[in-house]
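Since the structure comes first, as structure tokens, the remarks are kept for the end.
Note that one protein chain of the assembly has been removed; the remaining protein chains are unaltered in position.
For chain A:
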Amino acid sequence: MTSKIFLTAISILLMFTLGGCWDRKELNELGIAVAIGVDTAPKNQFKVTAQVVVPSEVAAGQSSKGGTSVTVYEEVAPTMMEAIQKMTEISPRKVYLGHIRMFVIGEALARKGIASVVETLVREPTVRADFYVAVAKEGAASDILQVTTPLEPIPANKMYASLTVSSEAWAPTTKVTVDELMKTLMNSGCPVLPGIQAVENKSDSDKGNSKDNIASTIPVMDLKFNGLGVFKKDRLIGWLNENESKGYNYIQNQIKESMEHVDTDKGVRIGIRTFDSKTDVKGSVVRGNPVIRIHVKSRGAIEEIHGKSQALDSTQSLHWLEQQDNKHVTELMQMAVHSAQHTYKADIFGFGELIHESDPKAWKKLKPNWDQTFPEVKVYYLTQVKLRKVGMLLDTFQQKMKE
């Protein structure tokens, strides 16, 4: 009996040494990276930038020592992970990738191909797959990660939050998480990624990466999402402008809320808020030719009227405005489709997938030549905006003002 207890005790103790603590890491031994940037470097190497949180500067109630809330490490190495491990040469703590919010890819690298760097991060087991991917438009990722930001002390969080908010409340950006990106690439689609730029507001740009930067109301440098990068397979080939990006988001059913405006022929400009927008895209093959039908249903609210002559008191006038708004939204989508079909010849909308779903047999024939066929695809638009709200006033009081 005694020996049995003894043996059990010994085996339990041995168990602790076997499984014990090999991946145990205390929080204060970790440098929590919130953003990772990758750029090309000479000799076929990568320049990896890691934005690491300085916890004592961020948390509430802790006495700040007046430093920046993040610190940035940069290393050049033949592989990404090598570079990250190499950062321990500078950093007192191991860079921990579990909490990345943003992954920024330099434009130069994006033009060479992003598949392998995306895979590296997806392969890493501690990384959550819900961070956003963006391309440093006309610049390097390392420059983006160095910019400090007001309001959100952690720049990566700022990027994450403003991408979330702007894609929901202002349509031309779109948030792409790494798993979505990987899915698109695997399905041999053409992804789009939001572009991010460090915008200089004042001339003394050398202050852009210091704390002085946020000492004024207008920071020396701002991070701004601008346009959508169009990829052919995994290579960046160009950018969509604001209107095209908006059109792209309408087609992708990614609009939650946006602002449009309609210029009437009488010189009146009317601002309409779009909400509850829903897009239905269907693909089909008609006599061997692929056809796409896009049906947008949304609701609108009149928010602004600049001019006197627009009446809102009759259903006709509202119908007329709806027509104008329909036309406007359709135009946005047409611009996006035109750009994709003719400028870039990249199926960023996933039309191929839709045709595949609706008519797999025809898709087999179309697939080999899809790059050639895609620009010829006929796209039909149907936009139905319903004006639901006119705000707190009916007719504009500008009419009643005495001249």
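We take it that a contact is a pair of C-beta atoms (placed from the backbone, for glycine too) under 8 Å apart; a residue touches a chain by one contact, two chains touch by 3 or more; residues count from 1.
Heads up, the rule we're going with is that contacts and distances are computed from a predicted model.
Asker: One chain isn't displayed here; going by UniProt, is it "Spore germination protein", "Cell division protein FtsX", "L-lactate dehydrogenase complex protein LldE" or "ABC transporter permease"?
Answerer: "Spore germination protein"
Asker: Of the residues A:Lys25, A:Lys183, A:Lys364 or A:Lys386, which one touches the chain left out of the display?
Answerer: The single option touching the absent chain is A:Lys25.
Asker: Determine which one of A:Thr8, A:Thr126 or A:Asn289 touches the chain that has been left out.
Answerer: A:Thr126
Asker: Counting contacts across the full complex, list the positions on chain A that touch the omitted chain.
Answerer: 16, 19-21, 23-28, 30, 32, 34, 53, 55-56, 58-62, 96, 98-99, 101, 126-128, 154, 157
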